[in-house]
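With one protein chain held back, the other chains of the complex are shown just where they sit.
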Amino acid sequence: MANLTNLYDVSKCTACRGCQVACKDWNQLPASIKPFKGNYQTHEDTDGDTYTIIKYFEEEDPVHGVSWNFIKRQCMHCFDANCMKVCPKGAYTKTEWGATIHDPDKCIGCQYCATACPFDIPKYLKRVDKITKCTLCAGRVEEGLEPACARTCPTDALIFGDRDELLQIAEDRAKFLQANGFPNATIYGKLELGGLNKLYVLTDTPDKFGLPVDPKVPNVTFWQNYVQPYASWLIPLFLLASGTSFVTTRLIANKNKGHEEGKEVVNDAIGS
Amino acid sequence: MTNSVNDLKNTDCALIMGSNCAENHPVTMRWLLKARDTRGAKLIHVDPRFTRTSARADIYAPLRSGTDIAFLGGMIKYIIDNELYHKDYVVNYTNAACLIKDDYSFEDGLFSGYDEENRKYDVSSWDYQTDEAGMALTDPTLQHPRCVFQLLKKHYERYDIDTVCEITGTPKNKYLEVLKTFCATGAPDKTGTIMYAMGITQHTVGSQNVRAFSIVQMLLGNMGRPGGGINALRGENNVQGATDMALLYHLIPGYINSPSNAPSNKKLIDYIRSVTPGSAKLQFSNLAEFRELVKAGFPNSGWKINSSKWIVSMLKAWYGDAATESNDFAYHYLPKRDDKKNYSHIALFEAMYKGEIDGLVVNGSNPVVGGPNANKEQEAMTKLKWLVSIDLWLNETADFWTYKAWTRSVHNSAVPKITPENIQTEVFFLPAAAVYEKEGTAAQTGRLVQYRWKGADPVGESKADLWIYYELGKRLKKLYEGSTRPEDEPVVNMTWDYDDGHGHDDIYKVARELCGYSLVDGNPVEGFAKLMDDGSTACGNWIYCGGATLKDGQWFYKPQKRIKEDPSGLGIFPDWGWAWPVNRRIIYNRCSVQPDGVTPWPGDEARKLVNWDAAQNKWVGVDVPDFVGTTAPDNPNFTKPFIMQPDGYGRLFAPTSAMKDGPFPEHYEPWESPTTNKMNSRDLNPATKIFEPEKQGTVDKYPIIGTTYRVSEHWQTGALTRNLPWLAELVPDMFVELSEELAKEKGIKNGREVIVSTTRGDLKAIACVTKRLKPFTINGKKVHQIGMLWQFGFKGYATGDTANWLTPHIGDANTTIPEYKAWLCDIRRA
Partner (left out) sequence: MRVTRRQFLKLSGATAAVFSAAELGFNFEATASAVKQLRIKNVTPTPTICPYCASGCGLVVYAERDSEGKFVKLLSVHGDPDNPINMGGACSKGSAMFNLREIYDPETGEQMINPKRVQKPLYRAPGSTKWEEKDWDWMLDRIAEKIKETRDSSFIHKEKIDDGSEIIVNRTEKIASVGGSGLDNEECYLLSKMMRSLGVVYLETQARI
């Protein structure tokens, strides 16, 4: 069947963060209160209890003056989902309409998916010792409802529907914006990484919104090609053999240190 | 709002000024963006700070806080100079052609009639020249030197673009872009909306800021038409309803001035004379005589000719059988305020500070965070003998007596050393049910009244406020039961039967009284035109009359209507909820057609709301016509569309007592200003009362302009947002926004703590250094402005210092709304 997804149009977003809260309401997530650091975007990134955030970027140039750009960040539901490829327990599945969902019952909290994600999306949640992330509200969609974020968007910056049709809307909108003061307007998600099940209309180039212009899958080929296919019997052996790296990763994550740091350690361990 | 939230989609241009609607009324952006996408509407944001509203606007123009009249005065001049006004509209629907008395004058910041000693105007010269019947003389050519149009033109001659930009600090090219874009809506086939909020009203010239809007909108012919109007975005879900019900000292329900001890309010008939326009010089001495005059009609009365019916019906609702024609319908029961006294919020807390108030009931309100000069208001509360706080949470006001309430992060000489032991106030906290744990109606900003059903049980023993008031009222009545003292009669005879038959409150009984019923057959009164002043109808609030009806023989509350149909496509949804007055969604809508009452404005057929139907001999339309239904456009008594005004005209010039500080808006500086007034030699609004002269900060010590505001994620005093973890996590701390330039000058780093000081107090907060604020160039000098959230206090999941420790006890000349939006301060690294 057709892919169903969200189209997010930055030119209509007022960064009210209704989506961010509606996501918590629907997914029954507690707040994660962290100190204010001088930016409206209090959450530096998504976390185990926060599947989506709005990011804020202030820009200034002599012609247009100040602009304030907002973008919603969450799982991109890549067609070719790398998280799924690397998961040793097969916790990830792809719905027939394009959502990448994660089964907490199968997850062992190893966080290899977090390492493998080109967008740094899967997050470890210590409370349950598992990975969590946006499911595109699969439970709602399969009962005929929009995802909570799209449903709550007051300005229709987020809409939900058939990806092909949304793509058409997005392309038309980008053209309209190009002709109306945003010459760099573009769409995102159509071709990146072979296609994302998440579409964006941007008023400027992706880098202005913190999106990778040409996203790449992190280098985890060893795991992906050799370990994962034999996961069921190889994992216990592998874990035994490289226990150090596993434990190191876990410790680092548990200390809530930076994600990047954790990634390096994991990559080194796997690559060696 | 004169129009509605949905109507924003019909606009060709929105001037958002003194409002940050994307953050504070997020859903309005839904309809504005629809207007932009479907009609090519332009969105203009005028604000000291680049906000999330500016981010979505087509034009952002900065202006210094407190200079709106300069900005709009320049716009008025631009409209007149370039003949961009909607001429037919101006001549026929406004008082542009009316002649003003010869002794009216304006000179160097003062209108005629000023009394320096009392800071008050004698307004008698601000009036029309009239004929023998009392009707205003007019010159429809608009050429007479004493006509309003010419006086207006002369008044704003000084507001040239260069002078305006020096005052406001707006870059000239941006100002011109705003003028050109918005004033294009003067074309007959275009409409433009003005949206405002507290950024306009919270100034010593707040009311005149709004007046300036009305002049602009009437010149451009934007009132009473879809996509137009002056749209106050009100701040609390039912602040409209609370105002309707007159939880304000100067009113009784339905926007009628509350009675005072002035000789003109002595008896009911005197009071009726004082609130009924056009009746001052008529001969009558009792209600019977007055009724005859009303029946015949008299000039300059407008729709308020019916005031007696509204007042008497309210007295019948309140005092039942004890209100009879022979005792003036118990008019003497109503409290008469001291006519010379101001009882508004600031004055109330000043009196409390002096120990003049013993008991305070706080209803879902939090003055310790939300009141101006909050350190002082908090100290004032220590002088209370008792305090009743009704709320969901122990907010800062309920907990004002605790140790924490008197702890400050920065040493503050304004805050005395107080501990719970030396606060002798007895405090009662009553836990209230949350909005969806009870039922009732709320009037939103477009006057639309909607019903809330109960979706959950109250937590623990918390109770709906309705139950609390009902129970309290019952107990008070019991305490006074049997008293024969005349002063106790108002309590003894107050009707208070809201029992559902099981000892509980019945909301429908309250609603029935509110919306009115006949004392003859008990049925609902179907509209305020049917209210009577002979004691045969009871109605708690005439503007809510018609809010109930009989449906299949059963009493039915119209706010419960949920039919989502919009036959006109104009976003009217006539059967969704119920709007006052009489379900009218766009007021003054008679202006959506030409004076003949039939022809739409050229090129604007689609936005015609109503018209006179000669065949049916009545007004018809897609909205409820704002005109006496069966009065033809050519009837001499009702040729003018603004029927709530005595003369029916839209007021470019506000005659006599309409305003306390002038018939035309004039620019004055805020009480605390970094500069002198370039427009005239009066710095402060001459009619504003000064409460605390010793607390005025000056530019040498406090060179920076401070202002306060909300964000999407926090609301009002934060009680309803800082106690919600999902909102606390979005904005977890109190912060102050400042420009990169100021941060550099002061060595302040983003995300680090700063201290902001004023004459009234100091606070500590986190710096948010941003490109979105820029220094202004004002009268040739660089001036910085900073801004901060006023939602913080010491309770809840997110806590922080209170911005209102800094704000002054001074208010608007007409309303005494505090000047929260422009004051002087200094800032330094913590």
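Letters A and B mark the chains in the order given here, with residues in each chain numbered from 1 onward.
Keep this in mind: a residue touches a chain if its C-beta (ideal position, glycine included) is under 8 Å from a C-beta of that chain, and two chains touch if they have at least 3 such contacts.
Fair warning: this is a prediction, and the values are worked out from it, not measured in the lab.
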{"item": "Residue among B:Glu471, B:Glu692 or B:Glu745 touching the omitted chain", "value": "B:Glu471"}
{"item": "Residue touching the undisplayed chain, where the options are B:Ser54, B:Ser207 or B:Gln716", "value": "B:Gln716"}
{"item": "Residue of B:Leu233, B:Ile748, B:Leu763 or B:Ile778 touching the missing chain in the full complex", "value": "B:Leu233"}
{"item": "Contacts of chain A with the absent chain, listed as residue ranges", "value": "1-2, 4, 16-22, 24-26, 28-33, 49, 93, 95-97, 101-105, 127-128, 135, 138-140, 142-146, 148, 151-156, 159-162, 165"}
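Methods note: only the chains that are shown with their structure count from here on.
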{"item": "Residues of chain A that touch chain B when the two form their complex", "value": "11-12, 14-18, 20-21, 24-25, 30-40, 42-43, 50, 58-60, 65-70, 154-156, 181"}
{"item": "Contact set on chain B toward chain A in their complex", "value": "22-23, 26-27, 29-30, 33, 50, 52-56, 58, 60, 711-713, 725-733, 735, 750-752, 766-772, 774, 797-798"}
